[in-house]
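Shown here: the complex without one of its protein chains, the others still in place.
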Amino acid sequence: MSPRVGVVVFPGSNCENDVIEAVDSLGGRGCVVWHGDSALGDVDAIVLPGGFAHGDYLRPGAIARFSPVMAAVSEFARAGGPVIGICNGFQVLTEAGLLPGALQKNAGLKFLCRSVIVRVETTAGALTNQASLGQHLEIPINHFEGNYTCDAETLAELRSEDRIVFTYVDNPNGSTGAIAGVCNPARNVVGLMPHPERACHPLLGGTDGAILLRSLLVAAGANIATCG
Amino acid sequence: MSEPLHRALGLTDDEATSVEDILGRAPNHLELAMYAVMWSEHCSYKSSRIHLRRLPTEAPWVLVGPGENAGVVDVGDGIAAAIRIESHNHPSAIEPYQGAATGVGGILRDIFTMGARPIALMDPLRFGPLDDPRSRWIAEGVIAGISGYGNAVGVPTVGGETVFDATYKGNPLVNVLCLGVLPTDRLVLGRASGVGNLAVLLGSATGRDGIGGVSVLASAGFSDLENETAKRPSVQVGDPFEEKRLIEACLQLLDEHLVVGIQDLGGAGLTCATSETASRGGVGMDVDVRAVPTRERDMEPFEVMTSESQERMLAIVEPGGLGRVLEICARWEVQASVIGVVTDGGRLRIRDGSDGPVLADVPAASLHDAAPLYDRARKAPTLRDDSDIRALAAPLDCGADLVGMLTDTSWVSSQYDHQLFLNTVEGPGGDATVLRLKHPVSGRDTGRGLALTVDGNHRWCAVDPRRGTALTVAESVLNLACVGARPLALVNCLNFGNPENPEVMWQLAESIDGMADACRAFGVPVVGGNVSLYNESAGVSIDPTPVIGLLGIIDSLTTRPPGPTLTQGHRVLLLGPESTNLAGSRWAADRGARGGQLDPIAYELHTAVAELTRALVVGGLVSGVHDVSVGGVGVALAEMAVRSGVGFSVARIADHRALFAEGPSRVVVVVAPELITNVVAMAEHAGIAVARLGLATGDRLVVKGLLDIDLAGATRAWRDRLPLALGAGSVH
Amino acid sequence: MIYSVLVEVQLRPGIADPQGATIERALPALGFDGVRNVRVGKAMRFTLDAKDAVAAEAAVVEMCDRFLTNPVIEDAVVTVTAGAVV
Partner (left out) sequence: MIYSVLVEVQLRPGIADPQGATIERALPALGFDGVRNVRVGKAMRFTLDAKDAVAAEAAVVEMCDRFLTNPVIEDAVVTVTAGAVV
């Protein structure tokens, strides 16, 4: 059975259909989960997609984290279900406290939409189990607030626990430690700024993102196995 | 006694008399304000309408032509495309960020009003010179505004133009084009019908912002700064988050067939939306001005009726469907209020309370149909000879002149999300943008593509607005051919100066005729447009700047088009006629020479060149392709080199004239050695001249006898021009 | 002399503040009632080296007009204090 991936839609999200299209093209089954629902339904993984939930007003993710669905997402994560935050979704996860750190304005104070090269820093986790350590992947970024910020203590902890998932080869936004993605201690919650769904089709210029979403489907499949 | 009210509102004495004739009595303040906004240049096109009628608008695939909110064409597979372009020049001159942002918001509403999901934006932008601080500030603000609004509303900006020229100092041009797709059977029109149906206002609360905006801002030039200050309250702030929810709510209403008509609120706000829906449907409407949610206290009825507050739509719904409409709006957190009811008899009545006193009572259609129509005086300017062009000395350093014309615009386009919806096969940077064509509801990929280009050239049009505009259309056709697309529909934004100046009116009429000629010759219908007049500063009108947006179709999209690239070892050919005429060229204009006459365009030849180019691209016979445009063959070659990191060595370009002339119908193609005979044979068969220029190779740009420069240096100059000029940052 | 400067920039009255309105709409669901008229502006703080307080104030006002704000939509309130507050 192909894994079901629930993609959470907040008012202002805009990448939900792109994620579903990419997941479906890789053999998964994407479906929309509405932010106002307090149950996730029958899903094996959750993606918080990119976009501008609540207009990014106040701070990206600041309002979205209070949506009814977020309690269910936290519960799902606590139970070990794979939860991925892409871009705005990463911002929501940090605001919700499911991932450490914060994402502030890019050092260049410009919105950036272009491809970057990220290095895979760990293969233990929901998004990189099909990648190889040190692998370089070309994936687009699309954000104004992707400058990963955390204190020295958190950075040391992330490093010692091998929880930095991706780094930028050429840091585009001033992120601390050139961090492009991190995971929680249980490694089932991963946030990243690049958009893997934008690199899953050769006509659109590259398929490196498919490696990551395939990893997610593997993690989702494993989740089916454990949850029965 | 002070100025009479109608003049303060921008109506002439004659126009005020017409209003009295229509009503059979003196209008009250509210009625006068409604006529004033509706009869403003911006809303009524009173100076241009008479000329726009000459444009060809029909083709079998046109579903909706000019006059509705957007043009719509059938693109096959049960899909229709809606397209529209608009200007937001004057608001952007005063508050660049919000002016541009609200321009994006406005054009999006025109598209989803038709039932289409907006899938792409394009932003043709024109600013004063980079060495002018205020022009830089405007450019940075405008680009930030488009980025801020477009990205957040969730519609990718997939291409545009970025031009800096002294003619736009003090009066930037901010045009925005939007493309949407809809299932052909969901097409809706902005009309009310069914007596007893309800008018429901959706979206933001109404504030005092933009009151008199269209008439004040777009219909009169800026004379000085003091005037600008007086116009302060007209600035509006855009809310992309409100617009995003409005898009989703409206499309869901349309999916569920809950609206009989829908109309955006743009210039002239509620007055325009209510009267337009009513008069298009041949009905009337009673509007309760008190039912309109307001953002500020104590708003006067005339303020409510003419406010241009952003992010609002008017939907006409059947009473039985109201419950579901309100439910959908609540889900998307969109405010919805019943503000009126459709009546018979064709009167637009504004009331204070649904059964309250009638505050205004006018024939709805008169606000549109009875608008004045002016055939303003036109006068051809005295012809400029070509003495200044002939007097231009050959450059001391062709290489330096060439490099001076290279600008990488990715500093602009990388601030825009240009990939959302996973359609963008060829984004900003090439000759035209290429999008996958997917069904808007099922998401199914048709295997075909849409192509888009926007083009304008004020230098050509300043020399000869008729030929210049025709050449612009021709360039658009060729840009589409370079990505393998054939043209389907054209929209245009006519940015001109003060229409009360007979020479400007002449330019406008000539430009329209040039466009009409070219569209007929290429078989392309005009499906929409926008006229922006009074583009002037300190009493000087801008150079005439018609901007063309052209939509094309790619019948089979299985590989990415080659793009303007050089491949090491491949041959460089120039297809098309020779040109050595520097009139209207960037090189000559940069040196102050603006005389001469443009080459005429040979339509049959141009069509043949476009067809050949398309065949070469679609057939996979070329590894690179780029049409010759601003800066001539020299800039075309250099752009290909800096984009691909490969140099070239070419000959057969006789002198700087042949290098920089911008004559039409020419394309550079790059061909693998083994395909040369094939390509040359195809060109000869089509009767098109082929010049074998040379080879793509190495790390220098070499034109025998003219220039020999370093690729790395040229690449740096190209790449760094905008970041160095604009990158310093500002507070927007 | 070093002066500490605070520039508070707010949208002019009557100009829509979508961010403020969105925050206001969100608050009740978080259990905060009674909040109205939310406006979100900027608070810029910096130090300035100037001859005296009058010169400092004049410089800041000019900065606001020319660079830090767009007077068409924003108002600025400037506070200048002697010394470098840290």
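Just so it is clear, A, B and C label the chains in written order, and each chain counts residues from 1 on its own.
To be clear about the criterion, a contact is a pair of C-beta atoms (placed from the backbone, for glycine too) under 8 Å apart; a residue touches a chain by one contact, two chains touch by 3 or more.
Not measured: the values here are computed from a predicted model.
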| item | value |
| --- | --- |
| Which residue of A:51, A:81 or A:101 touches the chain not shown here | A:101 |
| Contact footprint on subunit A, counting only the chain that is left out | 58-59, 62, 66, 94-95, 100-102, 104-109, 147, 149-151, 174 |
| Hidden partner chain, residues of subunit C it touches | 8-10, 20, 23-24, 26-27, 30, 32-50, 59, 62-63, 66-68 |
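By our rule, only the chains that are shown with their structure count from here on.
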| item | value |
| --- | --- |
| Pairwise touch network: line, ring, star, complete, or other | complete |
| CA centroid of subunit A to CA centroid of subunit B, Å | 36 |
| For subunit C, residues that touch 2 or more chains besides their own | 18, 22 |
| Overlap residues in subunit A, where contacts from two or more other chains coincide | 54-55, 57 |
